[in-house]
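One protein chain is absent from this view; the other protein chains keep their places.
We just call them A, B and C in the order they show up, numbering each chain from 1.
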Amino acid sequence: MDLADVVPLQPGPDDYAYTFGGRAPVVTVQPGTVVELTTEDCFGGSVRGFGDLPSQVCVFPRLNPVTGPVAVAGAEPGDTLAVHFVEITPARDWGVSSTFPHFGALTTTHTTAMLHPPLEERVWVYEIDVPAGVCRFRARGTDFTADLPLDPMHGTVGVAPAAGETLMSITPGAHGGNMDTPEMRAGTTAYFGVNVEGGLLSIGDGHARQGEGEVCGTAVETAMRTVVVVDLVKGGGPAWPRLEDDRHLMSTGSARPLEDAFRISQHDLVGWTGGLLGLDELDAYQLVSQAGLAPAANVCDTNYTMVAKFPKSVLGGARAYDGLHDRLRATAAAYLRQR
Amino acid sequence: MDLADVVPLQPGPDDYAYTFGGRAPVVTVQPGTVVELTTEDCFGGSVRGFGDLPSQVCVFPRLNPVTGPVAVAGAEPGDTLAVHFVEITPARDWGVSSTFPHFGALTTTHTTAMLHPPLEERVWVYEIDVPAGVCRFRARGTDFTADLPLDPMHGTVGVAPAAGETLMSITPGAHGGNMDTPEMRAGTTAYFGVNVEGGLLSIGDGHARQGEGEVCGTAVETAMRTVVVVDLVKGGGPAWPRLEDDRHLMSTGSARPLEDAFRISQHDLVGWTGGLLGLDELDAYQLVSQAGLAPAANVCDTNYTMVAKFPKSVLGGARAYDGLHDRLRATAAAYLRQR
Amino acid sequence: MDLADVVPLQPGPDDYAYTFGGRAPVVTVQPGTVVELTTEDCFGGSVRGFGDLPSQVCVFPRLNPVTGPVAVAGAEPGDTLAVHFVEITPARDWGVSSTFPHFGALTTTHTTAMLHPPLEERVWVYEIDVPAGVCRFRARGTDFTADLPLDPMHGTVGVAPAAGETLMSITPGAHGGNMDTPEMRAGTTAYFGVNVEGGLLSIGDGHARQGEGEVCGTAVETAMRTVVVVDLVKGGGPAWPRLEDDRHLMSTGSARPLEDAFRISQHDLVGWTGGLLGLDELDAYQLVSQAGLAPAANVCDTNYTMVAKFPKSVLGGARAYDGLHDRLRATAAAYLRQR
Partner (left out) sequence: MDLADVVPLQPGPDDYAYTFGGRAPVVTVQPGTVVELTTEDCFGGSVRGFGDLPSQVCVFPRLNPVTGPVAVAGAEPGDTLAVHFVEITPARDWGVSSTFPHFGALTTTHTTAMLHPPLEERVWVYEIDVPAGVCRFRARGTDFTADLPLDPMHGTVGVAPAAGETLMSITPGAHGGNMDTPEMRAGTTAYFGVNVEGGLLSIGDGHARQGEGEVCGTAVETAMRTVVVVDLVKGGGPAWPRLEDDRHLMSTGSARPLEDAFRISQHDLVGWTGGLLGLDELDAYQLVSQAGLAPAANVCDTNYTMVAKFPKSVLGGARAYDGLHDRLRATAAAYLRQR
């Protein structure tokens, strides 16, 4: 195997994007390129202590900065842009989380509009210990602490939307975006349908870890040093983002109400697995119904996201995208050996 | 430890209930009693082959029979009825699943009313091999087969509802009922708030296994031989059913839209874990947000059910219900040794 | 026309029901009978001033008392029970409304569970002037007053549910119940599918007037003196309650999320009008789409209710239920002349 090209991408403070779409690529890479990139946290790095209330130190809409977009040479509408996460490493020894007025699953919001005043805005600071593999929660109201396992991931990964739309980076949808699923970790390959020339991949919103549902609206937010392999499959662009790791195929859906996010993800998984296994639609529906998993990703963003997971052990010899995930795994391994 | 009382409960064909509430107890047991019970499948055992279409062989509302109700001596409104699943064993070497007209997540239903004709009604028959620990899916349209791991569970477990209501056994709610979560497996303790004298526990709807969401509307349905320990905690009745196994505390919520089921389950988990750890509400909200899991249970029944899971590893020395789960584990172990 | 039988039904304080289903009829009447009945308000008459906070003076589940049930001789499952409202007259010169903890459209509830404390519980007392046709709103925080037109109606009208269920009187559903639509006024005929022998009609929850959506959770609640004609059509029981007045056919749907209530009501209206006009389903879908109205009924109860209205002017000579509404109008007129 030839070594992949390696391209660095380290945006300065003014180089971040806050939308998917509406922005020219900052770099164009060949399919198969390794990109070493850095990302800022969802607060732009401006929340550093208990006194840094996000609603005061962040300026809407400069929230959730993303790195990119990266154009992939040859990507055309209808193609499949693949991005394999080789490494996601916290770039700081601390992360932050917070409540935010009118944001989160257990609070009135601007769309689930109610007459309550907002919940208290509170910041938590986590110590991140990469070698030990933990991040430490410290309660604000008591002296309780707990070490939680690090599980670094990116909340926001996506491409330029269809139909000429430009969407805030906090919105998840058919283009990906702020899906906020913990499945977007190192070892995972994500597949996006290409809507515009070059596809225009952007990545941000690193989480040292995140519970499913991202209930309070934010995870353990931190800057990341991340390595991805970017690749291209001509044609076959999925209607909604798909993920794959060594054990599961995963379809996503982002919509409201949450059952529609569920329906989208399950509908896609039925079609995907049915196609791989040569099953008719009802047989695939049945098989997914008995073999699948269905964790929440986020239930706080402008759309909610559900993930539908199917164990690859049931696939027999069938391989998604002709085994691309395994090839990207090999590229990642070669890169790591060489580095 | 003294051995627990053991009570058999093997209903005949006419002894099943089809509701929660509205029915006198079939037996009253002391707290701590082991109950050895049998359950029929959700079709009443009448779907046995491809030609047994449920809409033809089942008669509404005689669907989803449950065994019980079992009264617990001393249980009063406001108490907590605990049921620990010792064993759940398929009682047949086959199970069935099916689509059903206007039922399931990816079809129009009587409430998500649309102009489409119903999907094809189709039956799948699974071979169940208990010693091997698998059930075999056979596609109907091709010769594809797949062995899926057995993971026996009960879809329907609950008590008599509050407010004098009588609810169909297919409805999940604050009383439990047809929550259809794969977490209701052997090794799990379920906690219900008592609404009427005796609590009136009923159990049914055994699944050889089930995917999260029960997408097509049915799991691998089969009759079960099940052993439970039934116990009582005075007071402390939870507003919504809770579950506990060796690794997780779990809250459930059953409602529509699905985000409300999510909200209920997360809200309860915030209160439950906050109470155990002495955290204020916002600190508990934050901790659950980073440490929790949120799998779908069912997205097909008359209410949808979500599960919120919290790792007991984060609890330190705190124990729910004063360690009742561990004591019921011990009771179960003693029963199994003696049997 | 022969005069209809007239039956009085004036329950004493202990004679009210709090459920649909689970209760024997208090009277059996022949089809075509006029029933002169009284109803208590949703608080059981116990909220009479600013200091009578409902959460303190009402005892769950003794909320929303209904008068009945009335059995209709000859009514069998599958039939259509018709009830025509001849008169609905406030029985007091005052009514009350209130917020109620965890109830209403713009507040967290037990199902839309959030971390906010409940909104302030506040009582408003309205003066009702029947001759003038107004009820007077008095603000609590200022001296603002406004006279609103009286438009008396019943929030809760329904029959015993199917499947042996017993449901709280505050729940709307396929059996009717607490639909809380202002369309349930004098001059309206309501049609219900019969689920049990006798049908078992109950009526309660009088409102001096109500906005669409019943946003805060309660209307101008008052006791009523109400006259209805009860009738029976053999067969043809609608799946969901239907209404008819001199100008509109109306279908209802009660479900969550609100779009499902909308879908149910529109789906039923498409089938109903298509049947009356001999249209195929798509033509009826088109006609309803252009000619129909779709007001909210309630967006606060345990299910939400939408109404789908179709102008009878578009029906040409077609008559629902063979002109039953007109015949009941005539019965009502004869009754009023004779009284």
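Just so it is clear, a residue touches a chain if its C-beta (ideal position, glycine included) is under 8 Å from a C-beta of that chain, and two chains touch if they have at least 3 such contacts.
Just so you know, these numbers come straight off a predicted model, no measurement behind them.
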Checklist line | Sole residue of C:Thr80, C:Ser97 or C:Thr331 that reaches the chain not shown, by the stated touch rule | finding: C:Ser97
Notebook entry, point to check: Of the residues B:Pro257, B:Gly271 or B:Gly292, which one touches the chain left out of the display?
Noted result: B:Pro257
Check: Of C:Ile88, C:Ala113 or C:Cys216, which one is in contact with the hidden chain?
Finding: C:Cys216
Check: Which residue among C:Gly12, C:Gly51 or C:Gly141 touches the omitted chain?
Finding: C:Gly141
Margin query: Which candidate, A:Pro25, A:Pro257 or A:Gly292, sits in contact with the chain we can't see?
Written below: A:Pro257
Notebook entry, point to check: Which parts of subunit B are in contact with the chain that was left out?
Noted result: 106-108, 112-117, 119, 257
Checklist line | For subunit A, the residues touching the chain missing from this view | finding: 18-19, 21-22, 60-61, 110-115, 162-168, 239, 253, 255-257, 260, 263-264, 266-268, 270, 281-282, 285
Checklist line | Residues of subunit C in contact with the chain not shown | finding: 97, 99, 105-106, 119-120, 122, 124, 137, 139-142, 144, 146, 148, 209-220, 256-259, 262-263, 266-267, 270, 277-280, 282-283, 285-296, 299, 304, 306, 308, 314, 316
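Note that in this section only the chains that are shown with their structure count from here on.
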Next item on the list: Would you mind pulling out the distance in Å between where the CA atoms of subunit A average out and where those of subunit C do?
Entry: 48
Note to self: Just the number, please: Cα centre separation of subunit B and subunit C in whole Å.
What the structure shows: 36
Item checked: Multi-partner residues of subunit B (each touching 2 or more other chains) -> 256-257, 263, 266-267, 270, 282, 285
